[in-house]
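Take a look at the following structure, please.
Missing here: one protein chain of the complex. Every other protein chain is in place.
What follows is subunit A.
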Amino acid sequence: MRRILSSITDGKGFDILLVSLTMIFLIVMAGLPLLYNVLMSFQQVDMFNLGTFSRPFIGLENYQDVISQPEFGLVMKNTAIFVFGSIIGQFCFGFALAIFFMAKFPFASTIRGLFLVSWVMPGLVVGALWGFILAGDYGVLNAILQALGVTNGTMFWKSDPNLSIWAVTIANIWLGLAFNMMLLSVGLAGIPGDLYEAAELDGANGWQRFSTITLPMMRATIGAVLALGLIYTLQQFDLFPAITEGGPANSSSVAQYWAWQWSFKLFDFAKGATVSVMMLIFVLIASIVYVWSTRHEVRG
C-alpha cells in the first residue's frame, strides 16, 4: 500500500493516475456508447423497450430495412455530393488563400487570422446567416449573381430539389475554408525558402516551382488536411436543421442528418444506430489516413 502511495507522489503511479482518470471517462462516455451503437443496430429498439436492457435480437433486419428505404440512394448520393463538394471547395479556396498570404505585406498574419472567426461561430448561427443569404426572392446571393450577370433567373437554393444540397454545401465550404487555410499555411511555412531560391536561379517558373517543390513538400500536410476535411464534413450537422431541414423531400438530407431523424423524429433508435454504424466505417477510413499522415509529419 505504501509503495503504491509513494509511486503516486514520486514515480510512474503519478502518470498512470493522470492518464487513467481521463481514459476511464472517455471509455465510459465515448467507447462504450460506440459499442452500444453497434449492439443496437442488431436489435429491435422501440419506445416500449427503450428503458430495458433485454431487447430482441433481429440480426441484420435493420440493415435490410435501411437499405430498402426509397430515400436510401438519394441520401447516399447527397452525402457524397456534400462531402466531396465541401472538401474540394474548402481545399482549393483554402490552398489559394494560404499561398496568397505567404506573400510579404503589412498585417498579413493578422488579416489571415481574421478569417478564422468563421470557425469559432456556432454552426447554427452560420446556418441562419446562409439561410438568409441563399433565400430565393430576396436573398443577397441571387442579387449579386444577377448584378454580375452570372444568371438571369432566380435560383431557389433552398426549395429547388436540384439545388438544396448545394445550398448547404456552399455554407459548409465557407465554414471550413478558414481552418483548411490555417493548416495549409502551417505546412507552407515549413518549406525552407532556399529551395525556392535555388529553383529560381535554375530558371524554374512559378508553376514549376509549385509543382516540383510546394506539392511534394506538402504531401503529408495535404493528406492530413483532406482526411480532416472528410472527418469534419461528416461531423457537420448544425447547418442542416438551420438551412433546409433535409428538405424538400429529402433532397438535401445526408447520412448524419438522416441518422438523427431516425432516432429523434421517428423514435426508431435502432435504425438511427444502423445508419450511424454505416457512416462510422467511412469515418474510420478517414481517421486511419489522418493518423498515418500526421505520423509521417512527426517522424519525417
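Miscellaneous remarks
The rule is simple: a contact is a pair of C-beta atoms (placed from the backbone, for glycine too) under 8 Å apart; a residue touches a chain by one contact, two chains touch by 3 or more; residues count from 1.
Note that in this section contacts and distances are computed from a predicted model.
Per its UniProt record, the hidden chain corresponds to "Carbohydrate ABC transporter permease" from the list "Peptide/nickel transport system ATP-binding protein", "Carbohydrate ABC transporter permease", "Omp28-related outer membrane protein" or "SoxAX cytochrome complex subunit A". Of the candidate positions A:67, A:92 or A:186, contact with the unshown chain belongs to A:186. From the set A:9, A:152 or A:205, the residue in touch with the chain omitted from the display is A:9, counting the whole complex. Summarising the interface, subunit A meets the missing chain with residues 9-11, 14-15, 18-19, 21-23, 25-26, 29-34, 36-37, 40, 45, 50-53, 97, 100-101, 103-118, 120-133, 137-138, 140, 143, 146-147, 158-159, 174, 177-178, 182-183, 185-187, 221, 224, 231, 234-235, 237-238, 241-245, 247-248, 256-257, 259-260, 263-264, 269, 272-273, 276, 279-280, 283-284, 286-287, 290-291, 294, 297-298.
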